[in-house]
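Excluded from the complex is one protein chain; the other protein chains are retained at their positions.
Naming follows writing order (A, B, C and D), and every chain is counted from residue 1.
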Amino acid sequence: MTEPREMIRVEKLNKSFGDLHVLFDIDLKVNESDVVVLIGASGSGKSTLLRCLNFLEFKDDGNIIIEGEQVEADTHDLNKVRQKVGMVFQHFNLFPHKTVLGNVIEAPIQVKGMSKKEATKEGKRLLDKVGLGDKYDVYPSRLSGGQKQRVAIARALAMQPDIMLFDEPTSALDPELVGEVLETMKELGNEGMTMVVVTHEMGFAREVGDWVVYMNEGRIVEEGKPDQIFDHPKEERTKAFLDSIL
Amino acid sequence: MTEPREMIRVEKLNKSFGDLHVLFDIDLKVNESDVVVLIGASGSGKSTLLRCLNFLEFKDDGNIIIEGEQVEADTHDLNKVRQKVGMVFQHFNLFPHKTVLGNVIEAPIQVKGMSKKEATKEGKRLLDKVGLGDKYDVYPSRLSGGQKQRVAIARALAMQPDIMLFDEPTSALDPELVGEVLETMKELGNEGMTMVVVTHEMGFAREVGDWVVYMNEGRIVEEGKPDQIFDHPKEERTKAFLDSIL
Amino acid sequence: MGEFFSIFIDSFDVFMEGMWLTLRLSVVSLLIAIVIGLFFAMLKISRVKVLEIIADLYIWIVRGTPLIVQIFILFYGLAEIWLIPEFWAASIGLAFHSGAYIAEIIRGAIQSITKGQTEAARSLGMSRSLTMRRVVLPQAFRRAVPSLGNQFIIGIKDSSLASFIGLQELFGVSNTMGSNSFDYLPYFFTVAIYYLLIVLILTIAVNQLEKKLAVSD
Amino acid sequence: MGEFFSIFIDSFDVFMEGMWLTLRLSVVSLLIAIVIGLFFAMLKISRVKVLEIIADLYIWIVRGTPLIVQIFILFYGLAEIWLIPEFWAASIGLAFHSGAYIAEIIRGAIQSITKGQTEAARSLGMSRSLTMRRVVLPQAFRRAVPSLGNQFIIGIKDSSLASFIGLQELFGVSNTMGSNSFDYLPYFFTVAIYYLLIVLILTIAVNQLEKKLAVSD
Partner (left out) sequence: GEDDTASDSGADGAGDSETSFDLVESGKLTFAASGEFKPFSYMEGTDMVGYDVAVGKAIADKLGLEPNPKRAKFSGIVTGVSEGRYDIAVASHTITEERLEQVDFSEPYYYSGPVVWLQPGSDIETEADLEGKKIAVARGTTYISIAEQYTDDIPQLDSDVVALQTLSNGNYDAVITDDVTGNAAIDNGLEIEEGFYLGVSEQGVAVNKDNPELTAEINAILQEMKESGELKELAEEWIGVDITVEPEGAAE
């Protein structure tokens, strides 16, 4: 068995907003094809950690190593780094002035310089894949939340990232729409995409997750395989948290 | 025992807002010095009935007889009628650009043509009475809700009305401030003021009320002495309502 | 630059007279405009269709034509009916103009006063007009102060057009002095400074007034 | 009345030329103003203190001085540096003026676009400027359409002041014809009608455009 490729390594990451220290000495490792699930109470720093991985926030201290390369905001072209790491947001953030297809092909054309024809072909393939083959020319305002989120996933995939980050992708959705998005994410996981997912969907975490990380007040309190965390949490706080959400 | 003087009589009052029929054939009698308490679920028409008595809304049909005189909007000077009937609102509606004393003396001076000196003397007496003798020159924005409502009561009393209407005078107040307003109202009732009070304060209704009227969906369902209504309601709906709020 | 400075000093007295006229024009036209604005605001909220249409028409005409056209029409048009001095023609012209904007400001302010205020007043036996006068308008005016202040500043700038019917207000002074010296630029710079100063002072004053009025709220 | 009607007919051709110039002036100055406004809006949101101050200063000067002063200063001032025809002096003067208002409109519209939009674009690897160009500005412009339309209408009315530096646009035509015939009033009424018409048509057009843009939202 070969050593798996390390896609993300975080070492002693610290982050404050002004006086508010939000992340304390975070260490994290994500291997190729892993699906890592981040859980924790509101305000525990999950989003902040994810955003640091995509450089939407800048760390104060520590190292972030993406695909073997230590990334620093002042020496690296972050736009290049971000192309390797796709992100899906809680509130979709689709571009309302562009059609569904327009949303998906925008970055490949503008950033990668792909031809419009090629981008369209690839974009359509991705939209078909997420089950929106009939919505190419529709504007986002006409879509349901679940459809919007699947477009957002297709949009991120269109940049052919090596890693996908998901920040509570289903928590802004009506319950009956959660399933279709989780299904799409599950497929993605099964295809071998490396994923870091913040979610409260424990069924998904258990079924798709390879590794679960529980955060509390800016620290990683406990981590392990899903079965272990969910069935035999070691820490009291983990137990209390799981009780509160299940 | 002489026949008591009849202050208000309502006969077959009907009122609609557009297509919405809000009051159906309301009959009501209020004798001098009576304290009549109106209760009922939200939307049952209590406020609308009270507002009809003060001609802030106009009836569609039926009669309203104030102190023996049948009042019609097109033949009577309603401003004169309103002077006999004071009203206290849920949200106080103090005049924010006038001091406490200014609020109280405004109408006596402008409407009754009282001299400023006389109005001020009477206004101070009333403010003393409601326990605000130290707030003459303060602006309403500086008062607590309970203080505001007591100013509103003093303001209405300053016109020397024969009847006072209260529309949920304590329901916009923090619980700890309800008592001071109810106390003021209780005193007023004990002094012989004729009052019609919409309230959910059952303790007040029982202690001060002479007559309780229960309304539901625009109709008077049941009425009687407080003990009878609260302890032995005849109607199922009355019982259900009382259970829901106690 | 030294030359500009000496022009600035030398012209001070004349500009002060122009400033005085500018201020008189602006204040007088503001006062007339408030009366006009109040009147049309009342029409707008009268709930009488015809009156509302009249108010809309007035506002539409004012907003649809340049101020300079309005001033000239009033200047020459009023002259055919009754000859009024330029000062009054200009004041009325400016007032006619900003009256439309003030009508909208006042209407908005009146409608921002809650129905509860009116009902409280009516329940005390106050008549409709007494309620408007004593309860609604005083509160509405207070709320309108920032917008009215802003409109006053606009009015001061607009009063520059009064020079075209012959008034020697600030801009008129700069124009005349420029023409006498055959060199307009330094005088236009000078007058720009005066306007900036007035507007600056007024902006501060309006802000102060706002703060002061906020105290009793 | 009959006389007015015949004046209206007779002057039609000349007024059409004035109208054409008015429209050219307004459109050209609007386009320049959008560029200026965009530039200063960018300064305002740059989060670089110096640049913000520069933008504030510009906006303060424009808002603090009458348009007619600005037009004259640019007309004479620019002439000392480099000779430009009146048309361009007027266009630049008007653009300098409305640019300040447009800067505020655009800044407001940009700031109304959620941070989420920017983050989504950045997370796709789009650079800051690409994000601005492809994601933020298109949405901001769409939101700014009603205000920009309104500003355009104001610009049309303001262009009447270009007549004072010798341009025979609508108002200039009425002024000249009035002074040649020694009877201003009918010509000023005529020109008022033309302005009202343009403004009416534009108001309708802007409303239509707004509705059309709303479809994709």
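For the reader, a short list of remarks on this structure follows.
Here, contacts are C-beta pairs under 8 Å (C-beta built on N, C-alpha and C of every residue); 3 or more make two chains touch, one makes a residue touch a chain.
What you see is a predicted model; the values in this text were computed from it and never measured.
Only one of the listed residues, D:Met16, D:Val35, D:Leu57 or D:Ala79, touches the absent chain: D:Ala79.
The missing chain lies against chain D, touching residues 75-76, 79-80, 83, 85-86, 163-168, 172, 175-176, 178-180, 182-184.
By the touch rule set out above, chain C reaches the unshown chain at residues 13-14, 17, 76, 79-80, 83, 164-166, 168, 175-184.
To be clear about the criterion, only the chains that are shown with their structure count from here on.
Chain A and chain C have CA centres that are 58 Å apart. Residues of chain D in contact with at least two other chains: none. Listed for chain A are no residues, as none touches two or more other chains. A list of each chain pair in contact follows: A-D, B-C, C-D.
Residues 114, 116-117, 119-127, 130, 134-135, 138-139, 142, 216-217 of chain D are the ones touching chain A in the complex. Every residue of chain C that touches chain D in the complex is listed here, in rising order: 60-61, 63-70, 72-73, 76-77, 80, 153, 157-158, 160-161, 164, 171, 174, 184-185, 188-189, 191-192, 195-196, 199-200. Chain A contributes residues 54, 56, 79-80, 82-83, 85-87, 89, 91, 93-97, 106-107, 110-111, 139, 141, 152, 155-156, 159 to its touches with chain D in the complex.
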